[in-house]
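As you look at this complex, bear in mind that one protein chain is not there, while each of the others sits in place.
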Amino acid sequence: MTEKYIGTSTRSKEGPRHATGRGHFTDDIVLPGMLQAMILRSPHAHARIAGADASAALELPGVAAALIPSDVVAYSRPFKPGRYAAGLRKPIPEYATAVDKVRYMGEPVAAVAARDRGTAEDALDLISIDYDALPAVVETADAMKPGSALLYEELESNIAWKGSLTYGDIDGAFKAADKIVKENLKIHRYSSTPLEPFAIIASYDAASRKLTVWVNAQVPEVIYDALREALELEDIRVIIPDIGGGFGQKIHLIRKYVVIVSLLAIRSGRPVKWIEDRSEHMMAAGHSCAQEFDVEAAVKTDGTVLGLRFKEIDDVGGSTSTLTIHFTNKLNNLANTYKVQNIALEGWSVLTNKCPVIPNRGIGKPGMCYIWERIMDRIAEELRLSPIDVRKINLIRPEQMPYTTPSGNVYDSGDYPSLLATAVEKIGYDKLIEEQKRARERGRLLGFSVVIGVEPGGRNAARDMAIFPEMKESPGSGGVNGATIKLERNGTIALYLGSPNCGQSHETTTSQVAADVLDIPPDKISISTPFDSDLAPWGVSAANSGNNFHLYDIGAVHGAATKLREKIFTVAAHVLGADAAQLKIEGGAVHAPGSPVKKLTLADLGKIVYGNQAMLPKGVEAGLQATYYYTFPHAEPNMVPGADRKVRAQFTFSAAAHAAVVEVDRETGKVRVLRYLIVGDNGTVIHPNVVNGQIYGSAAHGISVALGEGFVYNSEGQLLTLTLTDYGKSSTEETPKVEIIHRPSPSPFTTLGQKAAGEGAAIPSPAAIASAVENALKPLGVKIRDLPLSPERVWNLIREARR
Amino acid sequence: MIPAGFEYFTPTSLPEALELLSNYKDDVKILAGGQSLVPLMKLRLAKPRYVIDLSGVGDLNYIREAGGAIYIGTLATHSDIEHSELILRHCPLLAQTAATIADVQVRNRGTLGGSLAHADPAGDMPAAILALDAEMKASGPSGERWIKAEDFFVGFLTSALEPDEILTEIKVPQLRGGKSVYLKAAQRASGFAVVGVAVRLRLAGNGNCDDIAIGLTGVTDKAYRAKTAEDELKGKRLDDEAIERAAQRVMDRIDPLEDINGSKEYRAHLAQVYTARALRAALAQK
Partner (left out) sequence: MFTNVKRTITVTINGRRYEEDVEPRQLLPHFLREQIGLTGTHVGCVIGECGACTILLDGKLVKSCLLFAVQANGKEIVTIEGLAKNGALHPVQEAFVEKYGFQCGYCTPGMVMAAHALLQQNADPSEEDIRRALAGNLCMCTGYAQIIESVKEAAKKLHAQPHD
């Protein structure tokens, strides 16, 4: 394989259609006779449903079907508690809509389908639901109190799960410590608010019992399983057009709506489209989990961390279906970049009357990085050491790679000290110390920080067995995804990917890989879209989640292209009477060495393999198509946890040091980011512009989260942030410029040395901002524990410090 | 997000518009640029049965100079105002304020008349209009009347317009030799004023304050003039001490709003901070 295209920013495959408005999103699709659906949602945070009546809505001209809770119970089955509900101590049936109680504002209760959106929305006003309001349980501290109103009476407590896990000798570490450094930290609820809300079309062919859905879901498996479980259908086709942003937001709760829309299609006998509106998305499409951490570090006086112990309280909202995801994900970056050997973690999942939590850009990983990087700063402060030195002394060294962490993760490669040192140098750390002195003399609050974190990639569901050893069935292990590649009869190459694309340039990146394997320019490769479960070679990793693409899709495309190349050479060698091992592809033709005439164009080859049996070598399959399903070949050891509970939570480990310079407006509390620099190791960079885009985007999100975007509920459980404005999404004017420096350490375990780049910069950036703001406020003695650092919160911290 | 159904009128004259308004005044909305009304209708927070679109009424979009004042037609957009030579020359505060509103798309559609009549407590324009001593012309079935800026903003989303009146023109006196500035603590996403302060002042030959007007928005349920703060400054030298003293007075008898963008305490604090900043910024002007 030549590396002509890998590593260069080739022309985008997706760009032209998006820049001209020819992207193909779900809402762009129109089917004959299609109805429009609208969903009625609970205005209450907590209430019992005493009755429901849609008869008036059904009488409105143009309304074709309606669903109330009793219909949902009659015509569908509850979802099975899945992997995300691991730890649930009693099975709790969850239907697509609320059936007996509503447990969060915005929970779907009923739905209608009508000839147009306006009529459907008019019809919602005609559905009556009788609610008996119940006390709303909003804060975890209240939810845990005995006597508090219960979300699920059958669990007898709002503490839906408790568990713990220890690696190493944690007690020994704390006994041996010179000092115990403690801190209490909080991360708030936020989301990635993809610009395209949920969008679904369902079409049911009753005669053949086949259901087809078009949906902007990130994980086809979730939709596939949900429809099978809820509707007991076998013949299901999931088509995933262009997705207008995912970030985890479109993995889980979207299944409810796929079932609701499918039920409307089945009941009305017509295709039904539903497009979520922004406020619905904000209240009910899922939030990241508010997490509270009690952290203790056992340290030596030189800053060496002997052990880390933390208790986490997760505010999981009003559903048990994603009970433990923010806790289980802590195993993914549990040791961060540090060589600590002893770690103990304890998790509590607490139900509240708020939107259920969902996977969102790193899930629990930003929280884990926040724990480490905040406690590192605290250790430095208490030991009067430089925060850089404290990190440095604890970093895993490059010569230790591949490195097995105490929980069993195997870090593939990386030079963390160099990432940190480069960030320190490039941000001008020493100069900043001087500049800060001068700024402080003038009363200005200038602050800076350097933090570090890993970005894991790949998938291993068996991870959960480390936390839930009582699990009877394995939730699966490792990952699988496929790709199919085909030489068309005109000599072009068609590629069928095993997963949908929500903005990571799947088409561009995979065409580079196939181009290099086949020695064909990427513009001769056409990628088939949309994702279609009937056609795509998809496995469990067919998902825009867990940074799967770089590992499984790239591996599968590489494998399929390699297989195809071998087949091309086998057939061409026979036709040309040449040695297959000597053949080369060049300029759209297969060439034999040394002979200018011994060549066969790919178009001629196409004609032979699809139409000229006599020219095919004996015993060789006709056609030129190859499918390859990739599994990570280095998934052992620790793919499935043993008695020691060591497990590979993910398989590749990118890393980055983030440096931030901020200034705090003393009077208003407003934080301005003056510089933001990332020194990253994403392994072999296949497409620099694509990888940079992922880093810029995830950094901007993490910074925005740290500085104010987020959800706010009042004490009645009413969500107050129903628009992007109230939620505080950053525009071009609030988003700082980010500088990126690449310091790649190719992974020894992956096809091209590639590692993940997706969630990446959203993981350390909240910690980087918190650290820089604390540094700025040091003269006032302010400690940063909770996010977000909205102007008012910072102003309050300054005021409290002055008192 | 589809509004409830309504009947839509496009009158071609002011009398026709006023007649429609009189007929339907209990359940009608006037549509100017629509940048505030359309969102409310999409959320079905407003469900008017009748909508009167003023765009067909001739001569409501102009910026003219006459007799020592600038006259602005109610349908002049924020963009028109932002870029108007006349306004930049004679009342730059209005242009500067217009330029801070939302984003270019909203400024291209949103109108001065619409934003004033909407009387949003966080609107930017009311602060400037107050500081400029502007007057609003209300046209009704029985003729026209002029309403002073100070009397125009009555309460939350409520102006002094009667249900059968339309705001048709805004008159801004030309004030020479003045300095002015609009500053706001902008909401992080949309840039609207959590607190906005418009200051206009003129110095006498001896450097003391000869004339001062301070308009605030975002602070309470309506935009207002900070009269007691102005009194602190009139005739005085505008040194740091005077500025701080004035800033302390902007919350006199004001009950601040409280929402996710700021508690009462924080808003009151911002009002004081931004008043001082606006005063200093105005003084620093050449």
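Here the chain labels run A and B in written order, and each chain numbers its own residues starting at 1.
The rule we apply is simple: a residue touches a chain if its C-beta (ideal position, glycine included) is under 8 Å from a C-beta of that chain, and two chains touch if they have at least 3 such contacts.
Everything numeric here is computed off the predicted structure, so don't read it as measured data.
Of the chains on view, those touched by the hidden chain across the whole complex are A, B. The chain omitted from view is touched by exactly one of A:Pro78, A:Gly118, A:Pro398 or A:Gly491, namely A:Gly118. Taking the complete complex into account, B:Gly5 is the one of B:Gly5, B:Gly68, B:Pro163 or B:Gly235 that touches the chain left out.
Residue positions on chain A in contact with the hidden chain: 9, 11-12, 14-23, 25, 27-28, 30, 117-118, 192-197, 242-247, 275, 277-279, 502-505, 689-690, 692-694, 696-701, 723-725, 729, 731-733, 735, 737-738, in rising order. Residues of chain B in contact with the chain left out of this view: 1-8, 10, 31, 34-35, 38-39, 41-43, 49, 51, 53, 55, 79, 102-106, 108-109, 189-191.
The criterion applied here is as follows: only the chains that are shown with their structure count from here on.
Look at where the CA atoms of chain A average out and do the same for chain B: the two points lie 44 Å apart.
Here chain A touches chain B in the complex through residues 117-118, 121-122, 277-279, 667-668, 670, 707-709, 712, 720-721, 724-731, 733-734, 790-792, 795-796, going by the rule given at the top.
Here chain B touches chain A in the complex through residues 1-5, 43-44, 103, 185, 187-192, 259-263, 266, 269-270, 273, going by the rule given at the top.
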